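Before anything else, here's the structure in question.
Left out: one protein chain. Kept in place: all the others.
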Amino acid sequence: MAQAEIPYQEAIPLHDPHSWITKYWFSQDHKVIAVQYGITAVAVGLVALVLSWIMRTQIGFPGAVEWITPDIYYQSVTMHGMIMVIYLLTAFLLGSFGNYLVPLMLGARDMVFPFVNMISYHVYLASVLILMAGYLFPGTLGGPTGAGWTLYPPQAILSGTPGADWGILTMLASLAVFIVAFTMGGLNYITTILQARTRGMTMMRMPLSIWGIGMATVLGLLAFPALFVSAIMMTLDNLIGTSFFMPAINSAFDAGEDYQGGSPLLFQHLFWFFGHPEVYIVALPAFGVVSDLISVHARKNIFGYRLMVWAIVAIGGLSFIVWAHHMYVAGMHPYFGFFFATTTLIIAVPTAIKVYNWTLTLWRANIRFTVPMLFAIAFVLTFVVGGLTGLFLGNVIVDVPLSDTYFVVAHFHMVMGVAPILVIFGGIYHWYPKITGRMLNDTIGRIHFWITFIGTYAIYFPMHFLAIPRRYYEYNVGESAILTQSMDILNQSITITAYIVGIAQFLFIYNLIVSYRRGREAGDNPWEANSLEWRTPQTPPVHGNWGESLPTVHRWAYDYSVPGEEKDFIPQDVPRKAQA
Amino acid sequence: MSSDVGQQHPLALYFWIWGLLFVISAGSYLIDFFQVGYDVGTMELRWALILVFMFLKAGYIVAVFMHLKWERLALIYALLLPPGVLLVLVGLMAWESDYTWLTRVVYFGAEVAPVALSPADTLGHH
Amino acid sequence: MAEATAESTGLKSIAEDWSSDITTFKGVPWGKAMMWIFLLSDTFIFSIFLTSYMTVRATTAEAWPNPSEVFSLTLFGTTVPLLLIAIMTFDLITSSGTMALAVNYGYRRDKKKAVIFMLATAFFGAVFVGMQAFEWTKLIQEGVRPWGNDWGAAQFGSCFFMITGFHGLHVSAGVVYLIIISYRVWRGYYDNTNFEIVEITGLYWHFVDLVWVFIFAFFYLW
Partner (left out) sequence: MAVAIFLLIIVIVSVLLSFFSPWQFTEIASNWGYIDFTVILTFWICGIVFVVIGLFMVYTTWKFRYRADARADYEPENPKLEWWLTIVTTIGVVAMLAPGLIVWNDFVNPPDDVQEVEVLSKQWGWAFRFPGEDGKFGTVHVDNIDADNSFGMNMADPNGDDDVLVQGNTLHLPVDQAYKVLLRSNDVLHDFWVPEFRAKMDAVPGMITYFWFTPTRIQDQPYEVVCAELCGRGHYTMRGWVKVDTQEDFRSWLGTQPTWADVQAATALDAMSPEAKRGREIWAAEGCNACHSLDGSAVVGPSWLNLWNTTRQLADGTTATVDEAYFVESIREPALKIVEGFSPAMIAYDEETVTEDEIQALVALLKESVDAPADAPVGP
């Protein structure tokens, strides 16, 4: 069929925008949609950041702020976790980076179905608004849910948990809507990657960013169904009294429903059948993007490209059979521990390979310590720390004393709360010149980097030593002795560092706004990079990306410092010399 | 086949498969009509038959009606491999739910009929 | 033609297709690729519905009502097990057959027949939804509720309404989709294509039938 071929793609009529509304609000241009996703995600991300301040204030200085009640605390924890994971990281890495990079890096005009893509953003926006609507319900049971981002029933729908009234429903509804949005976007990314590459762009020539984003999208399309279905079942349990997850219980907080025979473990299995792939959904795009950042700024080809690709594929596949490592102490069948510990540690091998290859790319490179490169290096270090502490947790028996303590909190903040965030920053510094045509201010960038990197490390590394339960509003209750005095000091210093790091983010946002008008002109290819997005005829690229015809790809994206060449980079669309 | 005009196959084939699907469905239905399994009290045969007819029917629909049989292997495998992880999920959940059920029986003194309860059994008495 | 470049078969063809440029699925239009991937995702949705059903059924210590009797119909004085469900099953197969014909005629560029068979498919789909509504009404009258019933485990009703409901929504959406597409085909929106849109619609429709095969086996027969 001729449709799949490039000449056809070149002939597709683009729906050029005719008004401000269609250009900036209901735009079908993937680049505009990417920016819309990005701005929205950062906006909710800032909400989540403020929520983390609320939590930290309570932990560091218990009782210092009166209005931080247990309810407010648990609601903040829940919303903080959920927003960060889903509405910031997933939305940013796939919705924003995915949308921006997929067509540009592949040499396509746009996503294959721009209209669906446009709807996707607006549905995402709706999901964010529904989520925030949780704050609108007053009363003792009002406000958003405080069930923890894992939303475990029965607790999540009983009134012993804050927000059991409307909060949990808005949360579930918002998640369902988010999944619809993601599916619309995700189908687009996958179809574009598989069916709409430009001439010469074979899969094995795709930049690793695309591999990461593509694999993460596949994971999303296959993992979100589990969350979607559990959200439906929990809503039914809550609203009309079905007993999917609800066994017979005897609780003063039971709303009088006659629950019988359901299985709370079923929810946990489904949640993590989604949840574990989800953590790789946020990790894989970061893996991909950071590979490109390192290669470009180290002026060296990525080491072991093929193995990197296979590692991404292997991690993606394996991530579906490790889910219950979050449930070692959940009371599941005891023998599951053997299976899941083994699969979990197996997945560490391909991940380790990626780490090695990043560091080996630096070997004998010619490293330019640009701001994106700084973030990339910081990513590798924080990811190694977080990954290694993951190995503690993955080894079932080692997890027994550590589970549900701050060791886990430290693990996932290292590996997810900061590593991919660092990549997002690095990516923004890297592609901002392409998006706006101007460079971000370098000095502010460096200040922002050092505060964020050193600060977050200082926040999360010592957390590993806190052998105290997580999700505790207060430790000193009654004659309790689990919190020692030195831990108090640690908690206070963490809190103060968190304020500082948080404030530093406003520096970054200031930089984003100011540089948009005043930044240095970037030119088409300021970093001297190879991949196709730097080869557009205009910067910023116009609707349709390429001129009359699409570029033709002749090589992989990593021809840096090729011996015998004059320049230290050869873009992908430069033809090979006729071989003698 | 010449695929430049898409999936084109003789009409007779469709009628054949259509008929076959009727026959298979009838087979499934007859399992219940003759109460296979309930009559002898062991369900293995019933379950086996259900699965055989189910996979036959699903297979024909996917292979012929959805034309998967004529697609290139690249697509076929891309579609058939990922659901493999679901088998892991199903298998482990079957194991898990048996375990939960067992603790209910042992500690809560509950036990359940291996054979489904017939509504007629309780309808008359309530 | 894209596929002219890749004529090999077997495992080699997989490697070649995946390592070729432009398209991975040779000869598969965008819309069709997207529909297939969507259906893969939807497969996960329904599989997880069914897995959850399996889990709660095996976990609950209450007895499970016998679907064979719950869904029996009394005709002329004799009780026939699962009668309505059987009729619904045959109705859906019939619709699948008409859909397959519509696709075939589409590719033969026989617009009129394609549209007629698509509308026939939509008709059978609507009949299915009608019968389902009847079945729901009957059960509700007999006292089955999502939160309980007189005969055993409450999850019987929960799973029944949830799974058939979700499937019924898919069928209803399919009916609407079919009507829209047949209208557009009729009005000539696709005249300069190969009418693969009919096949794409067909994929969705057959998938809905496919899901029913599994629901029938696991929920009604098991």
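The letters A, B and C name the chains in turn, as written, and every chain counts its residues from 1.
One rule holds for everything that comes next: contacts are C-beta pairs under 8 Å (C-beta built on N, C-alpha and C of every residue); 3 or more make two chains touch, one makes a residue touch a chain.
Owing to the predicted nature of the structure, the values given are computational and were not obtained by experimental measurement.
> Touch as defined at the start, partner being the missing chain; which of A:Y37, A:Y124, A:F271 or A:Y475 qualifies?
Of the candidates A:Y37, A:Y124, A:F271 or A:Y475, A:Y475 is in touch with the missing chain.
> For the chain left off this view, which of A:I249, A:V313 or A:I447 is in contact with it?
A:I249
> Check each of A:F26, A:F61, A:Y135 or A:F461 against the chain that is not shown and name the one that touches it.
Spelled out, the listed residue whose C-beta touches the missing chain is A:F461.
> Touch as defined at the start, partner being the missing chain; which of A:P114, A:P207 or A:G261 qualifies?
A:G261
> Across the whole complex, list the residues on chain A that are touched by the chain not included here.
70-71, 74, 146-148, 150, 152, 154-155, 158, 160-162, 247-254, 261-265, 298-301, 303-307, 329-331, 334-335, 337-338, 341-342, 345-346, 348-349, 352-353, 355-356, 359-360, 362-369, 374, 377, 380-381, 384-385, 388-389, 391-392, 395-398, 400-405, 450, 454, 457, 461-462, 465-467, 469, 471-475, 477-478, 480-482, 484, 486-487, 490, 558, 560-563, 568
> For chain B, which positions touch the chain that isn't shown here?
The list for chain B reads 38, 41-42, 100, 103-104, 106-118, 120-122, 124-125.
As a convention for this text, only the chains that are shown with their structure count from here on.
> Quick one: name the chains whose C-beta contact count is the highest of any pair.
So the chains sharing the most C-beta contacts are B-C.
> Whole-Å distance, chain B centre to chain C centre, using C-alpha means?
Their C-alpha centroids are separated by 14 Å.
> Counting only Cα atoms for the centres, state how far chain A is from chain B in Å.
One centre to the other, that is 37 Å.
> Distance-wise, how many Å sit between the C-alpha centres of chain A and chain C, to the nearest whole number?
Chain centroid spacing, chain A to chain C, equals 34 Å.
> At which residue positions does chain B touch at least two other chains?
Touching at least two other chains: 3-4, 6, 82, 89, 93, 96-97, 100.
> Mark out which residues of chain A touch at least two other chains, giving numbers and ranges.
Within chain A, residues 1, 222, 263, 266, 273 contact more than one other chain.
> Mind listing the chain A positions that touch chain B in their complex?
Answer in residue numbers: 1, 218, 222, 263, 265-266, 269, 273, 317, 320-321, 324, 332-333, 336, 339.
> Could you list, by residue number, the parts of chain C that touch chain A in their complex?
1-2, 18-31, 33-34, 37-38, 40-42, 44-45, 47-49, 52, 55-56, 59-62, 146-148, 153-155, 157-158, 162, 166, 193-194, 196
> Going by the contact rule at the top, pick out the chain C residues touching chain B in the complex.
1, 3, 6, 9-11, 13-14, 17-18, 24-28, 36, 40, 43-44, 47-48, 51, 54-56, 58-70, 80-82, 86, 89-90, 93, 96-97, 99-101, 103-104, 106-108, 150-152, 194-196, 199, 202-203, 206-207, 209-210, 213-214, 216-217, 220-222
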